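This report concerns only the one structure given below.
Missing here: one protein chain of the complex. Every other protein chain is in place.
First chain written, first letter: the chains are A and B, and each begins at residue 1.
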Amino acid sequence: MSTILTAVLALLLLAAAFGLLLGYAAVRFRVEGDPIVEQIDAILPQTQCGQCGYPGCKPYAEAISNGDAINKCPPGGQATIDALADLLDLEPIPLDSEHGEEKPKTVAYIREDECIGCTKCIQACPVDAILGAAKQMHTVIISECTGCDLCVEPCPVDCIDMIPLPVTPNNWRWPAPVSDPSLILTDRGRGHLMQESA
Amino acid sequence: MMVKVYNFHGGIHPPDNKKHSTRSPIRPAPLPDRLILPLQQHIGHPATPLVAVGDCVLKGQKIAEPAGRISAAVHAPTSGRISYIGPHPIPHASGLEADTIVLDSDGKDEWITHQPISDYRQMKKSELIDFIREAGIAGLGGAGFPTDVKLHLGDDHIVNTLIINAAECEPYITADDMLLRERADQVLSGIEILAHLLQPSHILIGIEDNKAHAIRSLSDALQQTQLKTKLNIDLVVVPTKYPSGGEKQLIKLLTNVEVPSGKIPADVGIVCQNVGTAAAIHRAVHLGEPLISRIVTVTGEAVGHPQNLEVLIGTPFETLLQASEVDHNRLFRLVMGGPMMGISVENDQIPVIKTTNCIIAATYDEMPPAPPAQPCIRCGMCEQVCPAELLPQQLYWFAKGREFDKARHHNLFDCIECGACAYVCPSSIPLVQHYRFAKSEIRNEEAEQKKADHARIRFEARQARLERELAEKEQKRKERAEAAAKQQLLRQRAEDAKPAAEQSNEAELKQLKTAAAIARTKLKKARDALKNAEDKGQEGIEKMQETVKDLELKAEQAHNAWISAGGEDPAAKASPSIQQETESL
Partner (left out) sequence: MSLIRLSSPHVFKANTSAAVMQQVLLATLPAIFAMTLFFGWGTLIQITLAMLLALSFEAICLLLRKRSLRFFLTDGSALVTAVLLGLAIPPFAPWWVMAVGIFSAIVLAKHLYGGLGNNPFNPAMVAYALLLISFPVEMTRWTLPFVIQGDGWQVASFADTLRLIFMGMEPVWLDTLTGATPLDVLKNRGGMTTEEVWRSSAVLSQGVFAWYAVSGAYLMGGIYLLYRKIFTWHAPVAMLATLFIMASLVYGIDPYNYADPFVHLGVGATMMGAFFIATDPVSCATSNKGKIIFGIGAGLLVYIIRTWGNYPDAVAFAILLMNLAAPFIDLYTQPRSYGHARARVGIKDKG
């Protein structure tokens, strides 16, 4: 009987001691991190396109921090999902196609001959990247455009196109070496030619 | 005096294949019908064209001017007519097109008037540097960094040592070798100008020991010109080992100083210039010739006559290959630059640019495609040869696994892409391409992050502006409403102010009057009762008398209150009557 008591007592004592230790550690070594919303917002691509269903990247960041899914951002694509998964210690999941597909980067281009100067697109642009005034032709500042395509819908004469950014020697990226095509049983293809993946 | 030669880590000894192209002297290349001049032949911003299609230009005329601080001018290499301005394939690893100016030669090769500087020592240094900038000179060694930017380094850095790079460590290339053999005096003259601008205390010319002829010719020239003692020049012969001609490696070899990561040599008091650049400076300053030609080694097993040619910038590779009797059937790979770091091009219409030091027309057997990559067996040979002392195989794992943060932490950006690791890799892994891929992904990520941050700022600014506008509108609306309400109130008050005051007074009086009347009535009733009781001789008369007295007091008080509040006549008459009545008792 007394052995059982001793054992229970010892366990209780241990539990109490470790509890105190843990409690102390929790207070003493508390990590003051950046607010998580800021960190999430920093990962999001800031296109402010609203494809996630929220009116901008910050609101979506807030939603994620409150437990919303991390796969609702088509402009960020898989890279953003992976980064979010890494940050929040979640499993990376594929992009939710309900919110759109991952597309190559585009910028808005206004066919200036057709523009009637209604300023609707200017009001729609979340980053003030369209220049113009009422009854004046509008134009897109390409370096500021995030490619969110929010300006396409409001245009009454459909004169806005989303065009992919051209690849020039200056923004060209080295492709990854083709991953060992001959590792597969076929034994075909000697030499790894650089792929034309622009 | 012998200068001590130090060592750098790693390095390799690939077969140098230089002998073939040094058998014949430098020959001028044939004048092509058409010259293609990319606007960007250097590191920095593309130049801005100064000509339009149809313009006729003379040899040496500036046709594009530098745009921005780091940029270089472009000059017409011959006389002729501008036939096209627009995209054309350029020598670039991407194989893409970029803006060029195309010049149709008129065959006359007619110069503009040369404007050499008679005595550059009399000139202000900044003017002399501007002159060099106007001559379009960019590093001829391979990187193509605009030379004038490096010459300005004397302004904010103390330059102790000027290093002239004649190492030419890449196999096949002999352009600098031939230049030194034939034109050592031009190189020295250029060095003199560089020394005048930078005022170094020591000049070191680094050259690999496999160029005995060039070394002899250079030391002879040094002796003749007596510059050696005047400028404190040392000719340092370094052992042949690739990549001794890499800027950082040569600095380590000659001075045992390491350029700190992310810094430039000038931060440790050193400026490096290529021998070809020195010669180009000489020609610009003393002969008034801008940079319109350079020496190009045309070699490889697919050409019948490997040689060095003096080539006009913009000459298509095809012209040079033909001049060197190329065998198209055997040609398998066309490389611009050396076999270790050069870029392979798919098109022989690509032009020679300022950085084109060599064209290798290789046969299949000479440069066969690498065998398929085998798994890395972590043999560590790459690490043994890496001149930047990195861990190439770790970088490979990180690049392959897209763990770019870790790659960066392992100093990926200190990699100079010299190719030594890929050269020795027994598993034939395209290591350099893995690193290039990782680097461009990281750069792209950074650019995107920057853009995203910028977009966030703009979005937030817009949000703030919209909110502010809304708030302002709201504020204005409120202000308007308030102003209206105020006016309304004022008007109302003006109307109602007086009567309202009187009314309230009257009501009070009325109340007091009533109270006084009630008190009087009560008193009267009590008196009546008292009288009645006295008459009948009833008991409790004392008590009744007391009550009457009490009531008298109250009636008196109520009356007084009424009077003081402004009550008048009836009470004034009534009051004495009460007293009288009381006294009469």
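One rule holds for everything that comes next: contacts are C-beta pairs under 8 Å (C-beta built on N, C-alpha and C of every residue); 3 or more make two chains touch, one makes a residue touch a chain.
On a predicted model such as this, the values are computed, not experimentally measured, just so you know.
Chemist: Looking at the full complex, which residue from B:87, B:107, B:380 or B:401 touches the chain that isn't shown here?
Modeler: Touching the chain that is not displayed is residue B:380.
Chemist: Touching the hidden chain in the complete assembly: which of B:69, B:409, B:468 or B:549 does that?
Modeler: Touching the chain that is not displayed is residue B:409.
Chemist: With respect to the chain omitted from the figure, which of B:127, B:258 or B:546 is a touching residue?
Modeler: Residue touching the absent chain, from the options given: B:258.
Chemist: Hey, which of B:390, B:407, B:455 or B:516 is the one touching the hidden chain?
Modeler: Reading the full complex, the residue touching the unseen chain is B:390.
Chemist: Please pick, from B:114, B:213, B:328 or B:493, the residue that touches the omitted chain in the full complex.
Modeler: B:328
Chemist: Give me the chain B residues in contact with the hidden chain, please.
Modeler: Residues in contact with the chain left out: 8-9, 12, 14-15, 93, 95, 171, 248, 252, 258-263, 328, 331-335, 337, 339-348, 360, 362, 367, 369-372, 374-380, 383-384, 387-391, 393-394, 406, 409-411, 414, 417, 419, 422-428, 430, 432-433, 436.
Note that in this section only the chains that are shown with their structure count from here on.
Chemist: So what's the Cα centroid distance for chain A and chain B, whole Å?
Modeler: Those two chain centres are 23 Å apart.
Chemist: Which of the residues in chain A end up touching chain B in this complex?
Modeler: 41-42, 44-48, 56-58, 126-129, 144, 146, 167-169, 171-177, 180-183, 189-194
Chemist: Of all residues in chain B, which touch chain A in the complex?
Modeler: 40, 90, 92-94, 96, 98, 368-373, 399-400, 430, 433-434, 436-437, 439-441, 444, 448, 451-456, 458-463
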